[in-house]
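The complex appears here without one of its protein chains, the remainder shown in place.
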């Protein structure tokens, strides 16, 4: 086994670090407090370097850069607390279109996603279907050469700044639920679409989107009619690829270390000299190294051309559950100061730990709940019988 | 609310403490290393004081002493590490016989159980039925005035020193499994019974018992023919009553405290001065107080005449899971010395923590696994739908 | 021994369950964010006599026991009512013990609170209810001082939308000694442990209701065993926390020798339990649990926040250890 990166990937890591040092500003990070985890200038600068197109296979029109570079880019962005959501989603949407899209979509949309001039967002979940995504009820009905779409989607995060939504619809209600689904790419300026904000307990804003007699030509269809489940699998494949490297904890641990070294307790001691604090810090740093192992593993598999599945679920499960625990421990370590939000000028490091504490609960839910991940590991990895 | 004991129960507690100080010897505790958790002299002395008969209702021929006294007796015995299993089982068997037994059993067997001259044991589980106890396959078939029993039981702990086993049998294989069961009290010297030891990873010895054309008169039947499930419910009711107070952890915590105060680390410090050790000790002591709350609660309900059910499952779940955690933490606290067993003269406090570490895993299994307890709480307390 | 509410306590509970359900529905809780205080609700609560209920009748109080007050506090916690009931009651009881004037406090015309952490250099940082309290009691060295001064109205935004605020104590007067202070903090701990049980119970109920109704994969998600077991663990801890919390209150009420120990333990276990309940309940809500629209997030944030008003939980464990086994370096000689 070999856990080293080739020199060119190490060089790329250096390039990314230098790029982030030069381009990622505190203002960009703080700007996400308005609820939108996106930094347009950063996105544009990255697109200009070909980094959005980077992980997309060359034969599909991307830059076909190494999967190891993808994980390095992802890792460095997360370590730097850079807003990464919009970039990640655009890469996945572009990849889906390249694998399943019509020539129209490949020619007119993909280049805009890859050059950073357009953004996409996901339209899978609905009010009545979350984990059970195949139960989608948003209807698409043929009307001559057109499709007419009616329904509602939940958790269309980024929709309010996006140009497109990739939409899971039901085109045949009379067959088994997985068999009657069809995907469309929908321009968000199409008449009949309404976007409503969904505020959350953290700074993130999500959206509910509503589709009222939205009319589209067939060139916006993605994949076969009633072939939506195959497209969904592709989507999850790329999402897990992007998700292969998950490092939500380091910025929290950095903040905790800073606090522990600088805060003074009532008795004059520093938290860093308390063995209970030290053990918690070391445990959390071990969890980060475990995440790194997962990240390198999925990258290595991708580099070998081995498509991974359950590894992505394991990474996501471990990273999000440990992150949630770290946030709790380190908010507690700060005592009452841990409660102070970013709204206050004197919040420690801009209220970073507090903000993560409120953000962390969603990470064990979105992109596949921990329960769904465990189901997938039990069935896909251990070969246990389906519960139902 | 009022968590005080009446003066007469406090007086009883004092009496029990004095009794144990005078009668419970280190030899009795150490003697359980042969695998049998029983001290005959102690049992006899307790029976002589009427303590075995104590919790049995007066109208059923017992001493009808307060449920609060039962919990106090149970608590004090566990705090003193006294062997309690045989006593507990005898009380439950006697209670079952008094509620469901024939006049023959009430007259000839119960007095012997209550005066300590005979012991009983449980014969519920089988090789193929553990948690699913109602799936028992041991057959009892009528033959004239007699019953003929064939089958095998697992986990008939104490059978090798017992006089009776209370046996769950199948008398009708053609109906729903709960409806074809019948209980018998079987004298263990009846021809056709074989007892084989089942050694375990801890010091405990259990037994498998085999029944080959064992013939019994109908006077040994307990409850109605095919009415075994009602008897089983009674059995669980009394078992949970006995189990209401669960204090497996205190002796382990005492040993941990002793170690922490006396051991010297390589750097000359004592474990007790390490904040990580102190926090673990306090967390475990809190768990013990939670167990005490449960114990007093179930006793109080019993005293009010409110039969409890799910509270017993909660107590058992919480006490056994926390006990297992405590054993792990405190063996770890001892480092390499935590590994040394009671076989070695210089083992700390007779290897108490090590012995408990090996014993602890079974406590989340026997008497209802943690999984079964959680099912019961989910259905019985939270009103969630049955999973299957 | 009576581990369930007495008939009298049940009567108190019914009154205040009704009061908070009517006067502090979740819309009131939301409307009070981020300030965390509703002065109209305080007036209504004062009219019930709750703020002074655990003061002697001789001073105009309700003459009720700490146990009765705890019953009200559990309901207060379950409803997240944005009024500083616990701080006021504890601070006022302390002031009464010291012989300090409580005329304006008994009936809740003014609001009192206590600084949970010792003041430093004449100021108390992030005092619970400090934003809205007219009277602040705080330990300063070996003294306990009283400040009479209206609160600033608002304080820093925080996880739990609590009215915490820094308070300057330079004009405060000495009213008591540090020796008596321990009792006040223990009352706060014990009552907040009960409040946490109320919070946890309601959070769990929200989760249970949700999973009974929410259909995924053609069945209520509450039929999935993994979800059932997570909720069952929560319910089990909650029952244990409830029994410990009320035992701690009883112990303080009846001056049991282990009252202080139980109060500290009950708060730590109650907070941990409530946090577990809110975590499980939010998780089983799926994405909706994270949305502002659903109520579980209100519980989740307060479960995180309440305890931290006291400081680092690990220092609470350390304090309990000091009492139980002697301070570090004493090699347990105090045990």
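The chains carry the letters A, B and C, assigned in the order they are written, with residues numbered from 1 in each.
In this section, contacts are C-beta pairs under 8 Å (C-beta built on N, C-alpha and C of every residue); 3 or more make two chains touch, one makes a residue touch a chain.
Everything numeric here is computed off the predicted structure, so don't read it as measured data.
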One chain is left out of this view; which of B:202, B:230 or B:349 touches it in the full complex?
B:202
Among B:25, B:117, B:262 or B:341, which residue is in touch with the absent chain?
B:341
Could you tell me which of B:41, B:58, B:107 or B:132 touches the chain that is not displayed?
B:132
Looking at the whole complex, which of A:18, A:107 or A:273 touches the chain that is not displayed?
A:273
Hidden-chain contact residue, picked from the options A:53, A:231 or A:281:
A:281
Subunit A residues touching the chain left out here are 1-6, 68, 257, 260-261, 270, 272-273, 275, 278-279, 281-283, 285-286, 289-291, 293-294, 296-297, 299-301, 303-304, 311, 314, 317-318, 371, 373-375, 377-379, 381-387
Logged for subunit B, residues touching the omitted partner chain are 125, 128-132, 135, 154-155, 198-202, 206, 265-266, 271, 274, 276-277, 324, 328, 331-341, 343-344, 347, 354, 357-358, 361-362, 364-366, 369-371, 374, 387-388
Contacts of subunit C with the missing chain: which residues?
224-226, 228-229
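The rule we apply is simple: only the chains that are shown with their structure count from here on.
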Among all chains, whose Cα centre is located farthest from the one for subunit A?
B
Interchain centroid distance [CA atoms averaged], subunit B/subunit C, Å
38
Centroid spacing, where centroids are CA-atom means, of subunit A and subunit B in whole angstrom:
51
Compute the distance, rounded to whole Å, between the mean C-alpha positions of subunit A and subunit C.
38
Specify, in ascending order, the residues of subunit B that touch 2 or more different other chains.
275, 279
Check: subunit C positions touching at least 2 other chains come out as 224-225, 314
